[in-house]
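Of the protein chains in this complex, all but one are displayed in their positions.
Chain nomenclature is as follows: A, B, C and D, assigned in order of appearance, with residue numbering initiated at 1 for each chain independently.
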Amino acid sequence: MLAVVWLAALTLLAATVELLPVPAYDSIVGAPFQPMLSPDAPLGTDAIGRSIFSRAIYGARASLTFGFIAAVIALVLGGLLGLVAGYFRGVMETLVDLCSEVVQAFPAMLFLVALAAAIRPSLATLTISMAVLMVPAFARMMKGAVLAQTGREFVSAARAQGAGPLRIMFREILPNTLMSIASFGIMVMATLIVIEGSVSFLGYGIPAPQPSWGGMVAESQSQLATQPAAVMIPIVFLFLTVFALNTLSDWMRSRFDVGQNQI
Amino acid sequence: STEAAAQSDPTREAAAGGELTMLMYVPTRSFDPADDNTMASTGDATRMSAVYDLLLVLDPVTGEVRPQLAESMTPNEDGSVWTLKLREGVSFSDGTPLDAEAVRFTYQHIADKGIASQARAIASWKMEVVDPLTLQITIPSPNMHLDRTIADALPFIVSPTAVQADPEGYSSKPVGAGPFVLSEYVPDDYEVYTANADYWQEGLPKLDGLRLELVPDAAQRINTIASGAANVQAPSSDADAALLSNAEGQGLVHFGVEQSGGGWIYMNNERPPFDDERARRAVYLALDRTELAQVALGSADATAIDTLFVADSPYHESEVRFPEPDAEEAQRLFDELAAEGRPVELSYINIAGEVNSRTAQYIQAKLSEFENVSVDIETLDVTAARERVFVNRDYDMSPYPGAYKFPDPEPGLFNLLSTGAMWNTTGYSDPEVDAALAAARATADPEERRAQYRTVQERFMEDLPGLFTFTPTITVIAEPKVTGLSYNARGVVSWPEVGFAAD
Amino acid sequence: MTQTAVAAATPQAPATEELLAVDDLSCTLTTPRGELRIVDGVSFVLRRGETLGIAGESGSGKSMLSRSLMRIAPRSAELTGSVRFDGTELLGLPVERMSRYLGPQMALVFQDPMTALNPVVPIERQITEGPRRHLGLSRGQAKARALELLELVGIPEPRKRLRQYPHELSGGMRQRVMIAIALACDPQLLIADEATTALDVTVQKQILDLLQEIQAERRMAVIMVSHDLGVLAGRTDRTMVMYGGRVMESAPTRELFAHTRHQYTRALLDAIPRMDQPRHTLLRAIPGVPPDPAAELAGCRFAPRCAAAIERCRTAVPPLEAATTGSDHLYACNVPVNRDGRRPA
Amino acid sequence: MTSLDVVRDPAPTAEPGAATEPRPPAEPGSLSELAGPGEVVLEVEDLVQRFSVPGGVVHAVDGVSFVLRRGETLALVGESGCGKSTLARSLMRLQRPRSGSVRLLGEELTAMPRRRLRRMLARMQMIFQDPISSLNPRRRTRDIIAEGLRIHGAERAGIPARVREVMGEVGLDPDTMSERRPGDFSGGQCQRIAIARAMALSPEVLICDEPVSALDVSVQAQVLNLLERMRREHGLGMLFISHDLSVVRNVSDRVAVMYLGKIVEIGDTDDVYAAPAHPYSRALIASVPAPGGAALAADAELRGELPSPMRPPSGCRFRTRCPLASDRCASEAPAFREIVPGRRVACHHPLIEALPAAQTAGAGS
Partner (left out) sequence: MGVRLLRLVPVMVLITLLATAAVDFMPGSPAVAILGNEATPEQIAALTTQMGLDQPLFARYAEWLAGAAQGDLGRSIRLDLPVAEVIAQRLPVTIELTILALCIALLLSVPAALVAGANVGGWVDRVASTISSALISLPSFAAAVILIYLFAIRTKVFPVSGWVPFAQDPLANLQHAFLPALVLGLMEAAMFYRVLRSDVIATVRETFVLAARARGMSKGYVLMRHVLRPSLFSLLTLTGLALGRLLGGAMIVEVLFALPGLGSLLLQSVPSRDIPVIQGVVLVIAAVYVLVNIAVDLVYSAVDPRVRVRSAA
């Protein structure tokens, strides 16, 4: 599985980058726009003379932690909300629907731009705000999955056994929705990384000098005609990562579906 | 660029006719000069120049004032009363005459609105219409160089009739005496202008029409011109070398005029760490400003500003220079400050944008090579940054958007350095500098002025209140066939002569 | 595609009457689990006007057999053997020519009318598309024919129904529509694959009666597939019992029930509760579960569940043959049920 | 509770006493059970269940009353959509009934607080039609079976032993099957797990909603035998829902025929099959296809289709399809009355009055 290899390698690099003999992301290692394979900068240098490789790896760290943590927070919160809303219906369901409608109809970019100005953007604030933004999506998705599961006979069977709502939600319904919500989570993680890239590209994301793939593209975008590498390398990193995550999510879903069919 | 420039001469005379499309950076805010507080050539000023023409023109290199709509502007002997004489027979496109009353009305209008940078100053003037073509202006503190302020910041005159007819809507329906008349305006998109048939200069403007289009992204502007969909981009002062070479690569030409002044980064002299001269000096010594210029402009040929005035300027002092980089000394100063319990920990308020962002990151990266110094970059949008830096003065370093230019030290250098002056956001205050600036303002004698400004330059190099980076250049990127381009010190195009080469 | 001589395997078929001759038909599916032989060496002959019942448990390959006959099995299916329809070998026909047989020559009625009717297409088009393609009818002619057909299958207010969608009809009506669609091009052979399984007993009876009526009227040949032996009992000329893709026993229906020979058929009959038994009678269940088509079995497919199985059953496949020459009661069993072992009907 | 040898020597596939043994004779014991009116374990009175759907109200169950005695199997037959499942679900309070009463072992369930109800449900268990979907695909067999015990607070240490015991009882091998998940099993095995799950709680009432209709005929017999054994060994009262009249004939002591939300006839199975009193019962029984099935009286044939439960016909609900319908049927809903001892019918023109009570001939032969 190439996707897993790429993700694992990237995660490993990102996690251990301080121990590796690569320059810091904000130190100048040479003249601007050094070509590939120069000493200290295997992928060349950017407009300021920093190593693109270092920055791409540190950017991976930012993107991966951001995407992962935001997705997990949103998954847990949204999952629980959706579980409750899907099982009890009523007011909770209306509320979840309303929230998700509001969030979906609200221009996310406006929210992020305003947020970037209102509170000082940092990886943490960005993570939390994106997580909050994604909660309704998970809630809605979970609600759908729960509704589908609640209609299945084994839930009735559990109730007929005298199981209470908590037991049914967590023992019967939740395990059956985990795979689909997890694969959705991975897809959302990919989406989040794209959003982070876009926000950073517009200049409202992860604050400089911390590298972010979107920010790296923006910093060199005007040199696209003369220095395509500086623009394309972060795009390639971003693309491969998102591609790998999407592939992983697809794979999980297809596994899940097959499991479903075999039953 | 030399080759391309050689093939086309931007000042060569244009043939009559044709329609020119210029790409703009900044969306149109208003066509009312009373609403413009920046006079930026990249924004409304260039548009207004087409509609209103200019009263006086300030030469970008020599700092000389040339008459345009006005015939002359002269002071009395101490510079407390100025007389503005207007040309005969100039009228607005609505047919009403551009006379002394119109000028008075315009300045009063600006003062009343209270938005333009000179609004407060005008409020203290006494204006008197002596005869239909003569306006007398009495100013509270003598200034031998008010004509430069007028040429620089108050060159546009509105039609009083039009303003009074529709005060609400005037900002989008301007009436002036310029070479062009606004015929279509789509906010945030484009404007179309047609030649003013009654323009006061015979045979001008050259062009039949003008179209100004908004394209905020720099690379896109060049690509658009290269693709033939536009002819020229608005003059700007932060020419990014990568952009220029990109333009060259696509067969475009660019013209530049170097000016005194430079890319300018405020340092907050009113609070630690930069209330200490040593901290400011240490930053100067730590940075390699040439490298900074190269990174910011994205060009290996870029150079840093090394004197306040360019060599062509009468105030150029070749030996009064910015300090050379000296890492050891910088480190020593940082250590010294840290030892005194005043470590250099600075918050850098950055304004979103590519050049700004590179500059900030270069400074951060460079200073991070030193001990006892740290930089924390916070990027904000223009308005938020403005509130932080200009209103609240809650910053340590922050870039001036664009370059700070003074073709003549009046009024630019005065506004920048004298205590409490309009643009003195650094909070710099030095009695000696204040005195020298005031003395220079009060005299018209070139030698006297030169002496006073030498003192100012010497004090500046001692105190280093802010960080000057690269030399500003008014740059135009255009198709080779565009010609007749000239601009004032602000980089505002003088539209009448602009046109296409005859062939 | 291997082709066995047709004539040899079908001694009991008078050539003139013969409509469909199937010889050694096998259907093999390639799946991730391996090659599955879903239909394994099925041979039979069907005459005009005759009704053949095919019985067997779920998964015994009944549906795949019907689909193989019409060559609408999944793409991964490989068919071998021979299917001769009215003298023409179908298995080698080009797709386009084969599709000309579907409708005017042979038609299929599906088990679940809800899923076999397109929910978003009005009844009218589903009935008329066949005649328009195969019989070249105009729009108006086809509509008239559709009305006729709906009346034939006993749907009240046919004009109104034509505009309706399947979900607007009840289960029984949907199945009638299915039959109307199948009859639309006057097929010579109608295959009813569990045509009544999804229906209530009362409706099932109506539909079966309807089918019988139409068949008699048109002298159609019918293959009636069902897992319910009861359904086949009164209504077929001949019954074939399938298990694990193979034919276990094949005999004239009366004979099959009266003189069951195969152990599997016997067990199946015994496992079904009967109306004439006292209540709470324990049934003779067949132990174990139906075979997995992926499992390789050397001998008789039923051997693992068969109480009477002997060693030979597990090693060699018993051939499908008659006990006495000339008899048309064929069975593939080493230890056939004794004639006196049968229960009173 | 169960014989130890079953636990020690489980026979997961071979049904003892089924295929290997000769068919046992009809059991006289069951008759005696029926004869002496046993203890009433479930008593349903005038139960009503309605659903509001866009466009109207579905009268799914409309005033159903019956009693179920210990050790007795009551079968419920009727066409698809007549409300059988809804009735079952209402009894379990999976859907709270609109009105009426359900008394389980003398306790009223309809108004019972949820907590108590849940405890009460241990005594009444249910088996669903689709064996596979009624088991959680993500849980192991032993967890599924133990779930009820855990819910009802059985002593933790005792649970595994009890699970093994029940698994043995239903013919599942505890050693090889405990750890596997429902996906690994066939439909018949899944239904055994479902039965084990229900039996683990030692209920007194078992409701089976079409427990065998999704199974193959060969496997169906295994499950029917198992249920029969459970009933006999544990003295269960069983409500057996089915549309297969042959199966009903085999398993039930009494049968209730349901039509469009109402029970139209209830009585001893043998009697009803031999001489149905309601025209609908007769039509149903006459439609059964079987080798040597019923010879059908022409007037038993039904006309038309089941009316919509949203707009049930006035008067007698069956009148639109009834060969005997009269004007009275349209205006007056027939009372559900006892016409002979042990037999109640809701019909203005019951067939049984026209027939001599002595007629016994089995339909058909």
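Side notes on the structure shown:
Keep this in mind: a residue touches a chain if its C-beta (ideal position, glycine included) is under 8 Å from a C-beta of that chain, and two chains touch if they have at least 3 such contacts.
Keep in mind that what you see is a predicted model, and the values were worked out from it rather than measured.
Only one of the listed residues, C:Arg33, C:Arg139 or C:His167, touches the absent chain: C:His167.
Of the listed positions B:Asp208, B:Asp288 or B:Asp381, the one in contact with the omitted chain in the full complex is B:Asp381. Although one chain is not drawn, the whole complex shows that of A:Ala14, A:Ala47 or A:Val242 it is A:Val242 that touches it.
Checked against the hidden chain, the listed residues B:Thr42, B:Ser93, B:Thr224 or B:Gln452 yield one contact partner: B:Thr224. Considering C:Gly41, C:Gly130 or C:Pro318, the position touching the chain not shown turns out to be C:Gly130 (whole complex). Only one residue in the set D:Pro54, D:Gly106 or D:Pro341 touches the chain that does not appear here, and it is D:Pro54.
In the full complex, subunit B touches the hidden chain at residues 27-30, 35, 37-38, 114-115, 117, 120, 168, 171-172, 186-190, 213-217, 220-221, 223-224, 226-227, 229-230, 250, 380-388, 390-391, 422-423, 425. Within subunit C, the residues in touch with the undisplayed chain are 67, 70, 72, 96, 99-104, 107-108, 110, 112, 115-122, 125, 129-130, 133-134, 165, 167-168, 178, 181, 184.
On the side of subunit A, touch with the chain left out of the figure occurs at residues 98, 101-102, 104-107, 109-111, 113-115, 117-118, 190, 194, 197-198, 201-202, 214, 217, 221, 224-225, 228, 231, 235, 238-239, 242-243, 245-247, 250.
In the analysis below, only the chains that are shown with their structure count from here on.
Hopping across touching chains, the smallest step count from subunit B to subunit C is 3. Top-ranked chain pair, ordered by C-beta pairs in contact, is C-D.
The most central chain, judged by the distance from its Cα centroid to the centroid of all protein Cα atoms shown, is A.
Centroids of subunit A and subunit C (each the mean of its C-alpha atoms) stand 54 Å apart. Because contacts link the chains only in sequence, without closing, their graph is best described as a line. Here, these are the chain pairs in contact: A-B, A-D, C-D. Looking at the complex, you find that subunit D touches subunit C at residues 13-15, 17-20, 23-24, 26-27, 30, 79-80, 186, 188-189, 216-222, 224-225, 228, 232, 243, 245-247, 249-253, 269-270, 273, 283-284, 287-294, 296, 301-302, 305-306, 362-365. On the side of subunit C, the complex with subunit D involves touching residues 57-59, 170-173, 200-206, 208, 227-231, 233-234, 257, 267-290, 305, 307, 345. Taken together, the subunit A residues at the contact with subunit D in this complex read 152-154, 156-164, 167, 171-172, 175-176, 259-260, 262-263.
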